[in-house]
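Starting off with a structure, shown below.
All protein chains but one are shown at their positions in the complex.
Up next, chain A:
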């Protein structure tokens, strides 16, 4: 009876597995569509808008036009060669899906394809996680756990909610899938899997700059395996073929091109390839020459090489030929970047991670992962060693930069899955033997049988399983909450909750962009800070000066200089660069803290690097950044201040005086701003977006009273030589 049930269950287990996997896939899609339900099907944030615009171009004009596209609408007047300066993976994927859906007869809008691309790929990532874990452990329940964890881990959700149409959304799938195929090729030693891995790597290169992680971690794994004496022919075959094919394929992406040979990011892969060849050669020599002679040779070679390197590096340092670059210095001294490269330190994505970010983005996985690490190292095989190495390296990188948590997330998920499934495996065995236990416990002390083989106390085993279940449920609860509340805001539309829970939607951005689209000339040039460049070109279809692709620092600094200088100088410069409108973001009325006044100091800092007339000290009053009556004269006269607070003095605040800025908690210092060179043309409902037109040059600016003339006039007047009506005028 019992064996029949067991047999039946075993024969049905593949079906269960497929059903569970399908449910996990559905879950990982559904958890990401909160933003579509709460708001609408819309592209989020900044970078996705550029990706969306290029994808639209791709679907309208075709692949070749996309490849050769010179975009004249951004970086006016320089323009940007789009085809050669992007990772085209995500656009091509969306374009392919769009065209195949159309051939099949589903007339889906390209916007919807783009919005739902990332959730779709999240489902694929959880499948890839399943396969990788199954390949590593050989157990499918570990794979199922991994699929569940990967599908809903918050750090991955943050980059792949519906509408977040960005490179990372597809790249994480490519990352995990490449690792799966590579492990498969190491385990089988088959060239076919190796080739598949390099193709997947090719897709990753096409999709995201983070491919450098793969091309470094695989060589590190190979070297590590060789050093701890786990060299196998399989490893040799898989790495060599992967390296050669992968490098050649990576060169096909125009944006990467010859960087494969020149950049230091690929250096490790070249070095390991050479090292493997030398290692194999050494093996061969050892076989021919014998152990003793070979050892002597190795000692000789190593000592001479080490002393040569030491002497050479000492000589080169002393003679000044080898300089320690900023990058290598920052490895020795993490504060280097803060001291000397303030721009790097300023970007919030590049901040180092605190423990709470780890906990928020990974939750209980941080507790489970070391368990997996333990099992990976104790009962190791090549795959488990790979996963362990990946995890440790990724933890280090994530600790240096917040955005690299994304790379860590799959590793932690897989490690946790290994740890949890191992725990469950051990403790469910005790429950399986419940019958023996029941017999043992119910029998009288006199005729006690020997204790059952798996001797863990039953109630304790149950508690352990319950505990693991409770922690998993708590983790899922956290993930769903995070997906619903923290990571589903499109940032283009903002929502806030009132006291009674009613939602207030702030839709100023779209209002303003739509106004630009309908009320300005087709070829109007809009000047704004670079953050809004992609959105203006995407929403309004107008030309911008700078955008989020920050490739030209001088151009950005020019914008900073214009915002920092006084009205006359700014207007002259704006006319020189041929701008028609100026757009500023102002949150002082509606509690929107991410506005241009708060970003203004960074504009000044960036401008100061190029234009010596801009000095940060001039904008600070005794080191403090102020907008109230204590501000400096330069700050008061700057274009940014005048455009943001124009007419703001008329606004009567709630419980406060007029012109009260709620973000800075201060009453503004200059309430009576008059603009001579600009005219306010649009201000959105909550004053978040304000647009000004640059007026054409006035005639009377050309005639300036010359000092010689006035002094002469004065002399004449004193001598009584001028006519009365003239002097009266």
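What we mean here is this: contacts are C-beta pairs under 8 Å (C-beta built on N, C-alpha and C of every residue); 3 or more make two chains touch, one makes a residue touch a chain; residues count from 1.
Keep in mind that, in the parts below, contacts and distances are computed from a predicted model.
So which of "Thioredoxin domain-containing protein", "Trafficking protein particle complex subunit 2-like protein", "2-methoxy-6-polyprenyl-1,4-benzoquinol methylase, mitochondrial" or "Autophagy protein 5" is the UniProt name of the chain that got left out?
So, among "Thioredoxin domain-containing protein", "Trafficking protein particle complex subunit 2-like protein", "2-methoxy-6-polyprenyl-1,4-benzoquinol methylase, mitochondrial" or "Autophagy protein 5", the name matching the hidden chain's UniProt entry is "Thioredoxin domain-containing protein".
Quick one: which of A:68, A:85, A:477 or A:629 touches the chain that's been left out?
Only one listed residue reaches the unshown chain, and that is A:477.
Looking at A:6, A:61, A:299 or A:503, which makes contact with the chain not pictured?
Candidates A:6, A:61, A:299 or A:503; residue touching the omitted chain: A:503.
Touching the hidden chain in the complete assembly: which of A:211, A:427, A:581 or A:687 does that?
A:427
Could you tell me which of A:303, A:354, A:519 or A:613 touches the chain that is not displayed?
Once the missing chain is taken into account, the touching residue is A:354.
For a quick check of understanding: of A:399, A:431 or A:524, which residue touches the chain that isn't displayed?
A:399
Among A:86, A:206 or A:388, which residue is in contact with the omitted chain in the full complex?
Candidates A:86, A:206 or A:388; residue touching the omitted chain: A:388.
Take the complete complex as the reference. Which residues in chain A touch the chain that isn't displayed?
Residues touching the hidden chain, for chain A, are 37-38, 228-229, 310, 313-314, 317-318, 324, 329, 332, 334-335, 337-338, 345, 351-360, 364, 366-371, 373-375, 377-378, 380, 388, 392, 395-396, 398-400, 419, 422-423, 426-427, 430, 451, 455-457, 460, 463-464, 467, 471, 474, 477-478, 481-482, 499-503, 616-617, 620, 622-624.
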